[in-house]
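The other protein chains are all here in position, but one chain of the complex has been omitted.
Let's turn to chain A:
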Amino acid sequence: MTAVDVTAPVHDNRKAFAEELMALAAADTRIVAVCNDSVGSSNLVEFRERFPDRLINVGIAEQNMVGVGAGLASMGFVPFVCAAAPFLTGRSLEQIKADVAYSQHPVILCGMSPGMAYGELGPTHHSVEDLSWLRALPGLDIVLPADRAQTRDAVRMLAAEPRPAFMRVGRHKVPDLPESSALERGRFQQLCDGADVTIVAVGTMVSRALQAAEALAADGVTARVLNASWIAPFDAEAVRAAAAQTRAIVTVEEANVSGGLGAAVASLVAALPAGQRVPVEILGLHDFAPTGSTNALLTHFGLDPEHLAEAAKAAMARA
């Protein structure tokens, strides 16, 4: 396995998102951006300068924003609807359900600064319920790029084959993945292999999972690390393989544990025949966050490499 460079530079994925979107928009006049006043926080200032007609800012009105996206999609445009993830998903959930997923309008919902990226601003500004809410909607793809390259991949792939989709565009800085990890629809990427335990990580947690795997290796435990970048449709095959080939599974997400990645993995493992089931440890949020920086909150909820390694051992102990 490639050694993890903990001193590697870290990046805000929003810049890569905006650059890729502009590159595509320059070549494809169907691409439009829709936002709720969040031109700056969605990194769309340059997009607005270059394509003033194609930046539709509806103001602070998220329900209308998602409906407008659906209307644009129905007219043949490829709308990237950008807003801070908590307001995009929470305020307009029924629009996402009825106007996007159920209507099958190919709107690409871009949840900016997801998870606890807005640390001290508190739970109103955290988007940790998004995976639970949106996984419940049939026909909606959910993509959580883990670094800059995957963010670009996601924008490119969704623009090339528009479909109802939600993607998280991370603000909390993360390193680029040590290995090239091309995004594939409905597939997890295996970043390293091991026989003892599988860590299924997503988004900001992927680089932390790699660090945990390295720490485990020092203790003689080999870990497979999967990047669950395309959560819906769900890569059941990768989870079944992990259950068959490793002794335990740990999931880790910057999201509430009710209904997110861990719940998806656990419900699949629970349905396996007796003898094929393995223990599943689900790491994520169980409560509204206290006041703190993003890093402090991630540690508070045990979403750091040390706790992750401990959880892996605990899961293996239950095998």
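The definition used in the following text is that a residue touches a chain if its C-beta (ideal position, glycine included) is under 8 Å from a C-beta of that chain, and two chains touch if they have at least 3 such contacts; residues count from 1.
Methods note: contacts and distances are computed from a predicted model.
The UniProt record for the undisplayed chain lists the protein name "Transketolase", from the options "Transketolase", "Lipoprotein", "Xanthine dehydrogenase YagS FAD-binding subunit" or "Urea ABC transporter permease subunit UrtC". Residue A:L72 is the one among A:L72, A:L109, A:L226 or A:L268 that touches the chain not shown. Across A:R14, A:R54, A:R208 or A:R247, the residue that sits in touch with the chain not pictured is A:R54.
Looking at A:N64, A:Q190 or A:S258, the residue that reaches the missing chain in the full complex is A:N64.
Touching the omitted chain from chain A are residues 32, 34, 53-54, 56, 58-59, 61, 63-77, 79, 94-95, 98-99, 102-105.
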